[in-house]
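This is the structure I have questions about; it appears just below.
Here the complex is missing a single protein chain, while all its other protein chains stay put.
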Amino acid sequence: MSALELHNLSKSFGGLHVISDVSFKVMEGERRLILGPNGAGKTTLFNLIAGDLAPSRGTISLAGEDVSELPTSRRAARGIGRTFQILTLFGGETVLRNVVLASLGRTSKRWRPLGSLDADQEFRASAMEILRTVMLDHIAEKCVSETSYGERRRLEIAMALAQQPRLLLLDEPLAGLSKEERKGVEGLLNGLPRSLTIIMIEHDMDVALAFADRIALLQNGKLLVDGSRDDVIADPRTKEAYLAE
Amino acid sequence: MKSAVLFFLTAIACILPFLLPGNFYLGIATQILVYGLFAVSVNILAGYGGMVSLGHAGFLGVAAYTYAVTSGTYGFSPWTAVGAALVIGTATAAVFGLIALRTSGLSFLMITLALGQIVWGVAFRYTDLTNGDNGISLGRGTVISSDPLTLYYVCLAVLACVMILLAAFIRSPLGAAVKGVRDQPRRMSTLGYNTWTIRYIAYIVSGFVATVSGILYVQIFQFISPHALSLTVSSEAVLMVIAGGIGTLFGPLFGAGVVVLLKNVASAYTDRWPTLLGCIFLFIIIAMPEGLLPGTRRILAGLASALRKGAPRTASLQQNPRAR
Partner (left out) sequence: MFWITGLFNSLAFAAVLFLLAAGFSLIFGLMRVANLTHGAFFMLGGYLATSAIGAGFWVAVLAAGVGCALLGGLVQHLLVQRLAGRELAQVLGTLGLSFIVADQCLLIWSGDPIPLAAPGFLQGAARLGVFAFPLYRLFLIVVAALIAISLWLVVERTTLGAKIRAAVDDREMARATGIPVSRLFTVVFCLGSALAGIGGALAAPILSVYPGLDTEMLPLALLVVILGGIGSLAGALIGSVLIGIIYIFGQILLPDLSYVILFLPMVVVLAVRPEGLLGRQAA
């Protein structure tokens, strides 16, 4: 079964067509890479899938269920997790607290008006576990504003993992990282369970191509090429799209 | 250290009536408690929810008028009137919240201002019910107590209850969600939080606390007129919150103390309170946006390091991250 299916998805702002008639399927457990020059509409596509934007036309189905009309929070409850290209963290809180807030979001405990959140051992433990996977457990009690950029990039991923998603959207997880730091994040991504479906936007071709099973190439909001990694790399249109930039 | 200070201040508040020279000063102390509670209600929304309301006096007014009409005009018992005021005040907040939360930021602020002024207009114009500009006076027996000492302790007890509950709320999962929506609404909805509902809850809680302060208001003054719900009163509450430190638990109480004392002292010398109020507004916003205590500390630190020759100037002009 497909984990995600986009059907004739379109989005326009005023007269500007940012996404036009994009259709593709992502199978369960697949690693899908979204490629395209700047302004191709990659992040807009993520915003449509996550629910931050409403499509002008077309549908989005998650594991066979049409979620096009659902608000962001309800889509999150159905298993969509995402990271942001621009870091979106709680800068005044500790690293641990960021992840606790992330895991709290999927439980009904988030509505409790009494009882201390910090004292909740269950959340603490599961958050520590996630911090271990992204190798941030040693700075769990540090305030985010005092961490390094590389650490924040990994925390960004940890937040999405804490949601226990079925479909993970990674928006340029390597942006701005040094070569060393990239290696770390690459290892982290390769260590994620194979059952998890991942769609990634990334400009670092070395990491991205090694990671992807299949690739969708966007240009000017249109789906240019969609296929297996090797097919897309070999396709002349791919080269053209990147040379044109 | 912090809890020791808190304990000390609570103890002072408990014995304060016996330290004060007379009922006039006791009255001012009680006013600080009531306006403090009102400022706390504004702070729930502005400080923790990130939504600044300039119409909160509307809730105070709806509650006070409901009480005055139920108890004074129709002669129901004070406790029935308290119940009616709680229900109608909170219901007003629930309705206003639906309207105001269609927007955010400056539009939210403008809508709350307009809503507050609409309540003011009703109080002013609907003379059959509100007695217009003359207001409604409550006689003996229509309020819970007319004894200044009892009133002081009633207000103190109510304020203490609200503060304890609020402290628990802030630490709770829902409280964390409210602050999360203030700081990163987009991330919060991505994480599965329904940001609208969370804001709406904060709005109603804030309106409820403002309602409680309105009920206390009408007890201590035994009088309500449109002036109590003017834009000035809403603005004073915002000033108390900012002066005391927005988004802090006890800051608004401190701010209320400063503003109420200033207002009473000033009224002895001049009629120009609005001008003074405006000047304080400008001073705090320009010179101490983070609040009086941290602001004073920062300026003193800056002075000290300037005096110490050659010492690097470490004090930076930080902006309050919560004031947005």
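For clarity, chains are labelled A and B in written order, and residue numbers in each chain start from 1.
Going forward, a contact is a pair of C-beta atoms (placed from the backbone, for glycine too) under 8 Å apart; a residue touches a chain by one contact, two chains touch by 3 or more.
A quick note: this is a predicted structure, and the numbers were derived from the prediction, not measured.
> Among B:12, B:87, B:118 or B:300, single out the residue that touches the unshown chain.
B:118
> Touching the hidden chain in the complete assembly: which of B:231, B:249, B:262 or B:293 does that?
Within the whole complex, the residue contacting the unshown chain is B:231.
> Among B:5, B:19 or B:99, which one touches the chain that has been omitted from the display?
If we include the chain that is not displayed, B:99 is the one touching it.
> Which chain B residues touch the hidden chain?
52, 54, 99, 102-103, 105-107, 109-111, 113-114, 117-118, 121-122, 125-129, 230-232, 235, 238, 242, 272-275, 277-282, 285-286, 289, 319, 323-324
Simple rule for what comes next: only the chains that are shown with their structure count from here on.
> Need the CA-centroid distance for the pair chain A / chain B, whole Å please.
Taking the average C-alpha coordinate of chain A and of chain B, the gap between them is 42 Å.
> Spell out the part of chain A that touches chain B in their complex, as residue ranges.
Spelled out, the residues of chain A in touch with chain B are 50-52, 71-73, 76-77, 81-82, 84, 88-92, 97, 101-102, 104-106, 109-118, 120, 159, 163.
> List the residues on chain B that touch chain A in their complex, please.
My answer: residues 168-169, 171-177, 180, 183-184, 186-195, 321.
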